[in-house]
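The complex appears here without one of its protein chains, the remainder shown in place.
Chains here go by letter, A, B and C, matching the order in which they are written, and residues are numbered from 1 within each.
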Amino acid sequence: MDQGRILSDLRERVGASAFHRWVGIEVEEAEEGTVTVSLQATDHHRNLIGTMHGGLVATLGDTAAGLAVRTMLEPTRRGATIQLGVHYLAPGGAGVVRARGRVVRMGRSVAYAEADVVDEDEVLLARVTATFALSED
Amino acid sequence: MDQGRILSDLRERVGASAFHRWVGIEVEEAEEGTVTVSLQATDHHRNLIGTMHGGLVATLGDTAAGLAVRTMLEPTRRGATIQLGVHYLAPGGAGVVRARGRVVRMGRSVAYAEADVVDEDEVLLARVTATFALSED
Amino acid sequence: MDQGRILSDLRERVGASAFHRWVGIEVEEAEEGTVTVSLQATDHHRNLIGTMHGGLVATLGDTAAGLAVRTMLEPTRRGATIQLGVHYLAPGGAGVVRARGRVVRMGRSVAYAEADVVDEDEVLLARVTATFALSED
Partner (left out) sequence: MDQGRILSDLRERVGASAFHRWVGIEVEEAEEGTVTVSLQATDHHRNLIGTMHGGLVATLGDTAAGLAVRTMLEPTRRGATIQLGVHYLAPGGAGVVRARGRVVRMGRSVAYAEADVVDEDEVLLARVTATFALSED
């Protein structure tokens, strides 16, 4: 599949998800095996101390990793997150926050992907690891 | 601190967080070392296949575990999540979803807590592990 | 399968593994879904500061969780660890160290199990989470 097609497919998918529209996650870039998503941080994304809530950082990382797996799956197959690991390295909260996901291993029934969550200045906010169970849709 | 005071303190804290109000997370129960939070699932909490997004499940678990740690900290101290691990065991999406957090170990500079995320029928949706760095506010 | 049979099967399996004999891991108890293994700590299990090395604690937890999954698999199937998570809670190093594994979820292609690693006084040394890919042998 060509790159433009991959990107438009993922945007359609994310646009069809009520959750992702509500959160405000957008797909910025995509090619086979790697996907970048982003979120413009606003007040309701922040916790009591003014930083982006860790659950949102996890959400961004999971989304980027999961879409990266999506780019390598047949249309009739799907991946479901079975394990998510997040290491928080720096607080974020202002401007655009990005997650860059990449597939590290595709197996027949399991995939493993990672994501880096960074802020506008490319400060690494979190490292994310994710395991996906693959199955027919 | 008596139990009613713990609960009202946490409710005040969560109520003051723009993020938690936006998501719709409420504190149901709290005593020293254990906290239950809940979320009434609605359309925008669901992903493309109609189940609660894994990022929200992670958010619930992180919130329950973090508040459980909060109940055991002096008022001048705070805990920040440095590591979050989620194992997804069943899809959820309808009705009320709850996360029950409990502190497993409180150290001087690090705490470890866990949370179970369950649906209305007590089906276990996810197991969550979380590590917190403790510091003066 | 009756309980005595489960235990003798696992002991045969562990006895046939050069790795487990070398480390000194033994199967203490087993029933469907739960397995306890143990190790008598000796000098070469300890690191520079005199505590059992974290890699051994991980090994014990992985073994207990993996054997617990084994008790629930058809003889022609096998489980391979694809993800292991360990939270170290207290240092150990003297006497017998035990790991108690239990299956939390058995799927068709993936299983999730946990283990508690404890010392002789039941002090919790570590909590272990493990994901297994299941396949035909």
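By definition in this document, a contact is a pair of C-beta atoms (placed from the backbone, for glycine too) under 8 Å apart; a residue touches a chain by one contact, two chains touch by 3 or more.
Keep in mind that this is a model prediction, so the values were computed, not measured.
S.K.: Going by the stated contact criterion, tell me the shown chains that border the hidden chain.
M.R.: Answer for the hidden chain's contacts among shown chains: A, B, C.
S.K.: For the full complex, which residue in B:17, B:34, B:59 or B:131 touches the chain that was left out?
M.R.: Of the listed residues, the one touching the omitted chain is B:131.
S.K.: Identify the residues of chain B touching the omitted chain, counting contacts across the whole complex.
M.R.: Touching the chain left out of view, chain B contributes residues 82-83, 85, 107, 109-110, 112, 131, 133, 135.
S.K.: Taking the full complex into account, what residues of chain C touch the chain not shown?
M.R.: 13, 16-23, 43-49, 53-56, 58-60, 62-63, 78, 80-88, 91
S.K.: For review purposes, identify every residue of chain A that touches the missing chain, sorted by number.
M.R.: Residues 85, 87, 89-90, 104-105, 112, 114, 124, 127, 129, 131 of chain A touch the chain that is not shown.
Going forward, only the chains that are shown with their structure count from here on.
S.K.: Same residues or different residues: which describes how chain A and chain B meet, taking over half shared numbers as same?
M.R.: Counting which numbers both chains contribute, over half are shared, so the two copies meet through the same residues.
S.K.: What's the distance between the Cα centroids of chain A and chain C, rounded to whole Å?
M.R.: The computed centroid separation for chain A versus chain C comes out at 33 Å.
S.K.: Which whole number of Å gives the spacing of the CA centres of chain B and chain C?
M.R.: Computed from C-alpha means, the inter-chain centre distance equals 29 Å.
S.K.: Distance between chain A and chain B based on Cα centroids, please, to the nearest Å.
M.R.: 22
S.K.: Check each residue of chain C and list the ones that touch at least two other chains.
M.R.: Only 85, 112, 131 qualify.
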